[in-house]
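The complex is shown incomplete by one protein chain, all other protein chains being positioned as in the whole.
Right after this comes chain A.
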């Protein structure tokens, strides 16, 4: 029997390959910028840097867990071990070739991380997890290729912007103006994700070129790098799913 190799997503187009890469945990996401742990905490805005994590239960070691095969099988995350509360990180991705999209983020999260609860909408995507875990996730999401400083931003509320035209300086619209383009070409967070002003400006680097964006994106657009409205293999696959589901629902003997 031929060994099954997980494909993650249909298609061989640029967009399909990018989706496959985002989802495949064996492939390392390219790190494009450095954001310090302290700055990640500041942007998230759930606690002050250095402040102790608030907990909702004692550490698991102190509780003494019951004898349970599932608990033996599923190892707790660091945040769960410590009893951290659940907090969130939320991102908005522009439709103008941001590297990720809400569903791709959700799929990626389930393949790459544990102990996460994601919410997928059209204009934003949220991940909730134990606080120290979500901080690590947010750091990954800010530093790697799934983030583009002008086209992505962390927004806890008033997320409007994903489908709006870009500002004249190229940034995605944000009613609360949480980020700004510096004279040095870098994008800076000046407010945290919920819109509270920060005491310092936090750089998340320079926006990518349009050419680079279209090579890295996970949205199929007819004005993308391959001028492809959707990958043919993806299209066939969706039609097959739709047809199969329809037939299954129709058959009275199922």
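In this section, a contact is a pair of C-beta atoms (placed from the backbone, for glycine too) under 8 Å apart; a residue touches a chain by one contact, two chains touch by 3 or more; residues count from 1.
By our rule, contacts and distances are computed from a predicted model.
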Undepicted complex member, UniProt protein name, chosen from "Protein-export membrane protein SecF", "Release factor glutamine methyltransferase", "Hydrogenase expression/formation protein HypE" or "Methyl-coenzyme M reductase subunit alpha": "Methyl-coenzyme M reductase subunit alpha"
Footprint left on chain A by the chain that the document does not show: 19, 95-96, 100-104, 119-123, 157-158, 160, 162-168, 173, 175-176, 195, 218-223, 229-230, 234-235, 238-239, 241-243, 245-246, 248-250, 252
